[in-house]
Structures are given as C-alpha cells and as structure tokens.
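Below, a portion of the complex is reproduced, with chain positions unchanged.
As written, the chains take the letters A and B, and residue 1 is the first residue of each chain.
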Amino acid sequence: MEEKKNIFTLSALNQSLERFIRDNFALKSYWVIAEITKAQEKNGHHYLELADSKDGKRVAEMSANMWFSTFNRVNNQLNGELPTIFKHGNKVLVNVRIEFHSIYGLKLNILDVDPTITYGELERKKKETIERLKKEGLYNLQQELKLPAIIKKVALIGSVNTSGYRDFLTELMENRIFTNFKVKEFSVSVQGDRATKQVVNAIHEAQEYNVDVIVIVRGGGSKMDLNVFNAYEIAKSIAESRIPVITGIGHETDDVVADLVANKYEITPTAVAKFLYVRAGVFRNELQSAFDSILKMAQQLIASNKDEFTHTSKYLVHYTQNIIRENNNLIKDCVHQLHIGVTELIESEKSKLDLSLSRVGNNAKNIIALKKSTELNARLDMVHMLSMNNIERNKIGLNNLAELLMLLNPEELLKKGYTISTINNIDVINYEGELDGAELKTLSSEYLITSKITEVKKHE
Amino acid sequence: MTAKLDPKLKYDEALEQLQEIVHLLERKEINIDDLAGKVKQAKLLVEFCREKLDSTEEEINKIINPNDGEEKPF
C-alpha cells in the first residue's frame, strides 16, 4: 500500500458527508422494519436502537429518534399505543428519514409508525409463548388445581391506585351476598418494564401465604398496555402457582396468555369479585337446598311409609275379615246343604215307602182281580158248561131211547090191525118147539086172545 | 103193574129200567101180558128222566144264574 495520502480533517469529512446525505436523502423517506433493541425517552423525545438479526446474529444496527412533536401526533393517531410499541424487543415498521450529524453521526429520524407489524408480531409472540408453555407442560397446570368451594382468603396482585384494583375491592367488600373475605394485597406495577418482574415476584411471594386464591387484576388498557400479561415469565409463574390463580384483566377482545393459563379468568376485576362472592352464595344455597331436600325427602319417606302402613293395616283387617266371613259362609252353606240333604233323603225315603206300599196294594188287588176274573169265573163257567153238556148228552141219550122205544112199541102195529102171537112168551116166529097143541097167545089192538094151536101148516 | 113211579127213583135207575125195557122189546122177550104195562112204564120212565133232566137243567141254571132274566149277568 504505497499510495500518496490525501489527508482531510474529520470535520471536513463529516461536513462533506452531511452535505452529501442532505443533498441525496433530505427529501426522501423510507419504511423500515427493524427490532427495537433499546428504547429511551428523554424530555418527550424518544430514542431507539434498531437492529436486524438473522439466525440469531445481528446483521444491522442503527440508532433512531422521534421528536416530541412527531411522537405526540402519531401517538394520538394510535390511541396512545405508541409508548408500548416503542418497547424493547418489539418489531416496528417505521417511516424514517436518513440524517447525518457531524457529532452524533448517522441517524434515522422517525416520521411515522405503522403499528400493524408490531401487533402481528405481538400475536406471533403470544402464540410462540403459548406453544412454549404447552411444550413445557405449563399451559394446563392450573386447571389441575381445584378451586375451593369457599374462597375467603384472597391474595390480590395489582396496581393499588388503578381503578380496576379499587373496583375489585369495593365489589368484594360491599356486596349483599358475602363479604366475609380477607385480602392480602401485593402491589405491583402493571405497566412498564418493571411490571413483568414485579408480577412474577408477587405471585411467588403469595405462595407463602395461607390464601385460597390469587387474584391478578388490571383495569382496562390498550393492546400494548396489556401485552405485559402475555409475557412468558408471568404465564410460567401463574402456571406453576400451587394456589389457584384467577385473572381479571380488563380487555375487550383478545385474551392474554395470563388468562389462558390461569385457573379461571374474568374479563374485569369486578367480575372476579362477583365470581368470588357469588360462589360463596351459591355454596351456601347449595348447602341449604341440599339440606332442605334431605329433610323434605326424609319426611316424605316417613310419610309414605306411614301411608303404606295404614294401607297394609287396612288390607290386613280386610283380608282377615274376608277369610272369616268366607268361612262363616262356607259353614252356613254346609248347614244349608245338610238340611236340604237330610230333607231330601227323608222325603225320598218316604216316597219310596209310599211307592212300595202302593205297589203292595196294587199288586194285591191285581192278584185278587185276576183270581176273580180267571180262577173263579172260569171254573164256574166250566162247571156250568160241563153240567149242561152232561144234561145235553143225557137228553140225547134219552131221546134216542125214546125213539127206539117208539119204534119197538107194537101198539102202533096193533092199531093197524096186526097182532102179535107168542107161545110160552116166545114169539111164534122164533118158537122152535112143538107148535101143535101149544097155547098161543095173540095180542090185538083190542084183545088178548088165548088159543090152542090146532093146526100148523107150513107157510110157503 | 105200571103204577106211578116211585118218586125216589134215581135218574140212573130210571134210565136203567128204561133201557131194560127197550132191550126186552128189542129181544122180543117180552111177555105179551106185560107188554102194554112195560111200554107204559117205559114211557113213564122217559118222562121221568126227561123231567129230571129238565129240572136239573133248570136248577143248575138257577144255581149258576140265580137272577136270570135280571140284568145282572152274575
């Protein structure tokens, strides 16, 4: 390096640079994204150190400032969020003009701030924090703690002079439901750089007191104001608290990480106070109503048992009387049937007797009638008939004899002039003796003539 | 000879006498002297027997039908 040296004074160089910068950049501005590595405020002016990092290594640095009047204007436009945006670690999108000062060197003068990058970054960080908490097993730790049924002793973490803090205490102690609380206060700053550390310390300290619950309150504030409760450190100490933590951080939209890891959160400090006394009231009501229903049901149980007894007793009497009555009827029936049976038996025997007697009588009369009609009459008729036959027979015999007599009677012959002659009473015709000289008797109708046979001639 | 018959004469005896007379007549063993008497007696006997039969019949009818002629059959 053997060259002729052209030597200037530093001021000459700086003046040249200042002129060059002013000539080239004075009318230009640039939107720059960078991370705030340091932020300071002095006399209303804000001084920032901006940087860029890549893979954990810093690759660019530059100082920047924002003058009082510009800050106020922009801060008004951003609803006062600007101080919280100008915080160490925040990423910012700023409109800058490059300036060079011969003493202070190269600087960026901030003309405007676009908060969206910062907000997005906040959300990103919040998500990161949540992820980290989850990864480390902290996120749900508080949920494993059970809130006591009665919460009476409260560790209160908050900023004493804020309205949220006062609202909480007033609501807690002046409600009509339950006020028998004791509060141990832990005063902390809830904004600014010290807030995180103070809140963490307060949580840690509260662990050593006999409280039922830790309540963290913060009145309403801007997104950037409340960002402190997105801090990993606070979330970690809440998660790790052995005492249940309830948060009451006033916000309208997004939850902060502290809410998410706490055992319970309400959207305002007042709501936390209300939760606490309502819980006591509810508990008391539950006790009362449980006890009331126990008593009521016990009495009902007894009453229904008594009713059942009354019924059972009635049935007992009823059924018993039924059995007795039924048996009485049964006996009555038996007696009745007995009566009927005896009467019927005797009646049937009597009619059997009557029948027998009338059969005896009828049969006897039949026998008599039979005898009268057949035996006697028949025999008498027989006698009659046989007698008549006898007589008839005799009459016929007699008539025959009479007729024979008539035939044999010689008197009729004699009347006709014939005579009968006999010799020794023998008809002359039959006489075989000596006729001659015999005495002949001759009978005529008129006479009996006796004569002597004198002559006998043979008749030819 | 042919006096009236003995009223005590029995029907059988009368009938026998009658038959005797008839036999005598049949055999002509009759005495002419007695003939008329015998015939007469025979006639008497016939009448006797007839009467006897008639009276017996009547008597029996009376016995059997004591109220004959009346309506009652017995």
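To be clear about the criterion, a residue touches a chain if its C-beta (ideal position, glycine included) is under 8 Å from a C-beta of that chain, and two chains touch if they have at least 3 such contacts.
In this text, all values refer to a predicted model and were calculated from it rather than measured experimentally.
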For this session: Taking the file as a whole, write the stoichiometry using the chain labels present.
Result: A x1, B x6
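Keep this in mind: only the chains that are shown with their structure count from here on.
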Seminar exercise, completed: So, in whole Å, the Cα centroid of chain A is separated from that of chain B by 138
Problem set entry | Complex interface listing, chain A residues touching chain B | 377, 380, 383-384, 387-388, 391, 394-395, 397-398, 401-402, 404-405, 408-411, 420, 422, 425, 427, 430, 441, 443, 448
Exercise. Where on chain B is chain A touching in the complex?
Worked result: 11, 15, 18-19, 21-22, 25-26, 28-33, 35-36, 39, 42-43, 46, 49-50, 53, 56-57, 60, 64, 74
